[in-house]
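Every protein chain except one is present and positioned as in the full complex.
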Amino acid sequence: MRRNFVYHLHPLKVTERALAPTTTFALGLVTLTLFLTTAVTGGLLMLYYVPTPEGAYASILDIEHLVTLGEPLRLMHRFAAHLMVVTVALHLLRIVAMGAYRCREINWLFGLSLLALVLALAFSGYLLPWDQTSYWAVRVVTNMLDHMPLFGVMAKPLLLGGSEVGGATLLRFYAMHVAVLPAFLVAFAVLHLWRIRRDGGLAYAGEASTVPAWPHLVLREGVIVLVVVGLLALWTLLIDSPLAPPADPMRPSNPEKAPWYFVGFQEMVSYSAVIGGFIFPGFFALLLLALPFLDRDDDAVGGWFASSAERLRLVVVAALTAAVVVAAVWMCAHPALAVLETWTQELVNPVTLSLALCLIAFAWVSNGSGLRSGLRAALAVLVVSLLVFTVVGICRGPDWAFFWPWEEYPGGI
Amino acid sequence: MGFDQVADATRWRFGLFVTASVVTLIWVTMAVIESGEPWEAYQAELASSGLWPRSVNRGVLEVDVAMGSQHRTDRCRSCHLGMELEAEPGAQRQAPHTAHPGRLLTQHSPEQHGCAICHGGTAQALEPSVAHALVGTTQHDPMMQQPYVQASCIQCHLPGAVVGSERLARGARLYLTLGCGMCHSLKADGRGGWDYGPDLRRMGRHGDRYLRQSLLDPAANFAGTTMPSYQSSLGENPEILSDLLTYLHALTLPRLKDPGIDGLYARPCTTCHAGLGGAAVGTIRHQCVWINEEQEQLRCQSCHTGELPVEVSFAGFCPVVREHRGGCLACHTGYGG
Partner (left out) sequence: MGSNEDIEAAVSRREFISQAGRVAVVVAGTGVVVGGVRVAIPNAAPGASRHVLLGNVGDFRVGTVTWLRDLELFVLRSSEGIGVFSSRCTHLGCTVRRTDAGFQCPCHGASFDPQGRVVTGPARSPLPWYRVSVAPDGSLWADREDVVSTGSLAEEAEVQL
């Protein structure tokens, strides 16, 4: 019976290539495992968590102190959730690097929906502890919506359940986090896996010899699932993630920072609200959405990049982008630039610079290596820029000044 | 290069066995770490000594304490059950069963108030190191260190109004005599501070070392400060310094009783003393004429060199009193003066 169910989930045969670790790095499976972990740990946390401003913090303290294995449970949930954001992004990059979206537009859109759902789940969960970090992070991110025309004005009361972050917001985020979003995620995950089967398994243009999925693929999957769960559990034994003080709407924290996966956008918004909060993310999202529709190349898919020449160009593009954006960020902190008029600051800043680099990279690489490589280069610039902004954003401390992660913030104990 | 299916399957079956065993080992480690609750051991200890408070069940003992805006679940009693028992003459019980000193427990029953309301600490915790965490750790409800525990009395009582708060009363008097109120605003609503020194009630909990340093060597904590150092008056007197530190700790605590008492800490006197010369409850009515008459006793000349303003409007309220930061505390030095 077990074998029949497993047979049902898997194709009869898989290519040897699919079994090799460097093909996919099992990123999709790891993401799925992390989701299942958050689902199980989340379900257990729900037995104790109270979704009201008065009860939330205390209920989490009870989970930590009173519930047996409560602390590892909460930590495992938190670490799995954060790791899931990383692996889903890496999985997307792998697909782009291999051109595996080609002729698989529907599945690509399902995948992007899953990315959006993972981010939404992470963000909605972020508020639930109702400590200073959560409360002010949600304040900042929902305030960013103020700068988005039309959509932002409509979306803000929908998100907040009112005009401000409060009990209604917490209840909404809780409902989204435990019911609505997981339901959608499961639905899309199932559709995503089904489409993979329907589209013929892992994208690969060439011929390859096949082996039976059982036991070869299934055994590997079992090991990977156990390794992920084991590493998470080990991590909870080694690292703590304490709560901040309870949320106090009258005591703004300094700095007020979005969660790390949004702090790159916050850094961009600190230069220009419109370009950083609307144009860059909008352009990035549109490019991602349109990718399989724009890419009409007939090059082979399934290899890591089209050729070593393309790989080299991409490395150059990525390194240059990183260097230029870092330099631009550093220059913006320089007091000499403060003399620029504010409207000039809107147009001349690291964000517009990265958008310009994106277009330049596309032109240069597509000229040498074709349309698909060009699109990959454009995406590479955007991804590397976002990474740089995220790292810089993580290093921002009180008053948005730059602090290395090991530097202590001023303020005595 | 062929794909040896048999060898591959064998290898990965072995891998599965290894990873599953490692994961099981991790579960066992976690179970061992989480097992053995300290409170179980302590309760067993107490029970085996033949003492046990009447009508108390074994197990985690919880008190839901809701006072003022605070709401806490207090589990300290789960380990510290022995404190309710009378001290035995000639014998000392071991911590955590040592008897509670004084007769405080008769007035503040741990069954109703819990322990954290006086001692602070992470009351929900059942792990001693977490429950007893001090300021500076990741816990946000730090314990009140000895000898400053009397600071907690201020949450409900006037300093010195109840037996057992003498140190707090001495600290409050020191606060007045040293003139802290002249720079550190203690207005009723805490508005408008930071012009000289910050409102000490909004500084948050700080550790002993930080507070000491703020008094004895303020420049070390606050660069470019105008706050004088009290090394000469307090540095040589550890007892007096302790008293003052008790009051400073007290200022960081929330008031748990009726907010009407909030005015107590801005103008502690006026809850009882009000009206001209300190008569019945009402609004302050220091007439300018009266101020001028009492100038010498009030020692106005210590700061004001010129003449005090004569009577200005607003129902006879002398603007000098109103303008004075710290209200009554700026002139009146303490209880009875």
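Here the chain labels run A and B in written order, and each chain numbers its own residues starting at 1.
Convention: a residue touches a chain if its C-beta (ideal position, glycine included) is under 8 Å from a C-beta of that chain, and two chains touch if they have at least 3 such contacts.
Only a predicted model underlies this, so the values are computations on that prediction, with no experimental measurement involved.
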For the chain left out of this view, which of A:255, A:292 or A:350 touches it?
A:255
From A:18, A:140 or A:317, the answer for touching the chain not displayed is A:140
Among the options A:33, A:133 or A:270, the absent chain makes contact with A:270
Chain A residues touching the chain left out here are 139-140, 143-144, 146, 157-158, 160-164, 166-168, 250, 252, 254-256, 266, 269-273, 338, 342, 345-346, 398-400
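Please note the rule applied: only the chains that are shown with their structure count from here on.
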Taking each chain's centre as the mean of its CA atoms, how far is chain A from chain B in angstrom?
42
If we count contacts the way the header does, which residues on chain B are in touch with chain A in the complex?
3, 5, 8-9, 12-13, 15-16, 19-20, 22-23, 26-27, 29-31, 33-34, 60, 71-73, 75, 122, 124-127, 130, 135-136, 138-140, 206-207, 210, 221
Give the list of chain A residues in touch with chain B in this complex.
16, 54, 58, 61-62, 64-66, 68-69, 72, 209, 211-212, 215-216, 219-220, 222-223, 226-227, 229-230, 233-234, 237, 240, 242-246, 412-413
